[in-house]
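One structure is given here, and the rest of the page talks about it.
The complex appears here minus one protein chain, its other protein chains still in place.
Then we have chain A:
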């Protein structure tokens, strides 16, 4: 990984925990009922880190950061509530203003030293994460870590329970925070104006969805138990480089997916994945931003060997992906324990997410890290925009024992320029 890990003791220390709630009391008795899709996502957590330069963030104090959060939570009270169960056992959120955990920390390195490492998976240590449970009534759904670097730079690490909303919601929430910080008045639409995030049945098949897998009951501690230790690796790619792989006018995410699928298939050899899951945002969800799960989950299945296949064939198969969101929503209603990310090799398309709109003093974050916690054994790849407009960050999470082989394959196909050892 990097010299940071080799040092032994983490450069991040002096943790102070407090709680941030809503600015006005929520009506007594208000509750929020999660949809089936929400419940299907409960074992997953989203982790996003926004890093701001010293010039931008030097003067931001803890109080400056907390104040907009208080304003926002007044309008989104369920994300600061706590889970309870109805008598029937069904989960719901009691909007009791309990709040989110806010963690302050210090880092001994300057921002330059921290960002020197091209593999951004080190940013994991900037996110304070605890799973929901075992005491559901006392588990915050969001953790926000504010790390101050030696030079004055700031990092905000958000750990967000996927049951509340998808990555689009998270980035929408943080964008609202930055706008409130800048003094903007936010318009809050009445709840009836929002579409209820119920996905429409697009396919008529009765098959069990391939993109979701039931796991052993986890009770009230929402943690995915992996059989193999997972590790993360990230690299940047230029959009033009990807597009040059294929002459046809294709979406760069799809091309990337095809290439990486092939690499992983080559690395896995006999047990090559013949099915993948693709998660991308719902185009309608982009118009009415809110905090909820609106992602589209589709499954791609091929009956040929990916290792020997043509990239074109793979891409054609991806076009015929079956949208399983509705089925997952139905399954989720059963309130059993499932995983979606990593049930099959999962590719998450976040290329359209506007992370860099979260501007502080009109300056975008210098770097953004984005990943999912609680990925199953088949691994996941998250693609999202980098700070430079024509680049994408690819965040790969796979079992530790196959990561080196996959890295080798990625280097062979030219995606990764050169593997640096240690540094």
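Here are a few things to note about the model shown:
Here, a contact is a pair of C-beta atoms (placed from the backbone, for glycine too) under 8 Å apart; a residue touches a chain by one contact, two chains touch by 3 or more; residues count from 1.
Here is the rule we go by: contacts and distances are computed from a predicted model.
Think of the chain that is not pictured: of "Alpha-1,3-glucosyltransferase", "Large ribosomal subunit protein bL32m", "3-ketoacyl-CoA synthase" or "WD repeat and HMG-box DNA-binding protein 1", UniProt labels it "3-ketoacyl-CoA synthase". Of A:19, A:225, A:284 or A:363, it is A:19 that touches the chain left out of the display.
By the touch criterion stated above, the residues of chain A touching the omitted chain are 16-25, 63, 66-67, 70-71, 82, 96-99, 138.
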